[in-house]
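Just below is one structure, and these are the notes that go with it.
The complex is shown incomplete by one protein chain, all other protein chains being positioned as in the whole.
Now for chain A:
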Amino acid sequence: MGLLDKLSVWLGRGRTEVTVLVLGLDNSGKSTLLDALRPPEQRVHHSQPTVGQQQDHFQSSGVSFSAWDVSGAPRHRALWERHYRRAHAVIFVVDSADHLRLVVAREELELMLAHPDMFGRRLPLLVFANKCDANHALAPMQVAAALGLERITDKPWHICASNALSGAGLTDGIAWLARQIRDLHIQHH
C-alpha cells in the first residue's frame, strides 16, 4: 500500500463517520461529557437523566464521530447490547468519586466485554475517570485497577481523568481514540 493510498484512506475516513458508543452508569456524566465536546454555541446544559438514547456528532484529529449516548439507568442497561454490533469504539464513563458503585461499573464493563458482539473484536476502549475535581475522587490508575482494565487483552484501552463540566482531559482522550481508529483503519487496508 503506497503513501497515496494511505492519504486517501485518511481523507476518506474523515468524510465517513465512526460510530462510538458512550456507556456508563447513570449519573456518571455521559451527556454532560458529550455536551462539552460540542462547539460552545451549540451546548445545551443537561440536567435531566437521559431516557433511552440520543445521538451526537463531533470531530477530532480529522475523524468524524457519531456518538450514541445511551441511558445508564439500571433498567435501561439491558438495551446497551443493541448498539454493540455497529460500534467502532466505546467510551466508558465512570464517576471516580462514587466509590460504592465502582464494582457495579466493573460488572457492567465485564458484561459488555464478554458479550458475543464485542468479544474478540479489536475496537478501542476509552475510559474516562470523570468528576476528577470532586472530593475523594480516585486517581485514574486507581479507577483502572478497580475496573480490572489490566485484564483486557483483546482491545486497546486508555484511561484518562476528566471533568465534563469544565472539559478538562476530554481532548486528550478523544485524540487518543481518533489515533487508534486511524491506525486500525490503516491496518485493515
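Brief remarks on what is shown
Going forward, a residue touches a chain if its C-beta (ideal position, glycine included) is under 8 Å from a C-beta of that chain, and two chains touch if they have at least 3 such contacts; residues count from 1.
Just so we're on the same page, contacts and distances are computed from a predicted model.
Not shown: a single chain whose UniProt protein name, out of "Coiled-coil domain-containing protein 22 homolog", "Bardet-Biedl syndrome 1 N-terminal domain-containing protein", "Polyglutamylase complex subunit TTLL1" or "Ribosomal protein/NADH dehydrogenase domain-containing protein", is "Bardet-Biedl syndrome 1 N-terminal domain-containing protein". The missing chain, though absent from the display, is touched by one residue of A:Asp35, A:Asp56 or A:Glu108; that residue is A:Glu108. On the side of chain A, the interface with the absent chain consists of residues 25-27, 74-75, 77-78, 98-101, 103-104, 106-108, 111, 136, 153, using the contact rule stated above.
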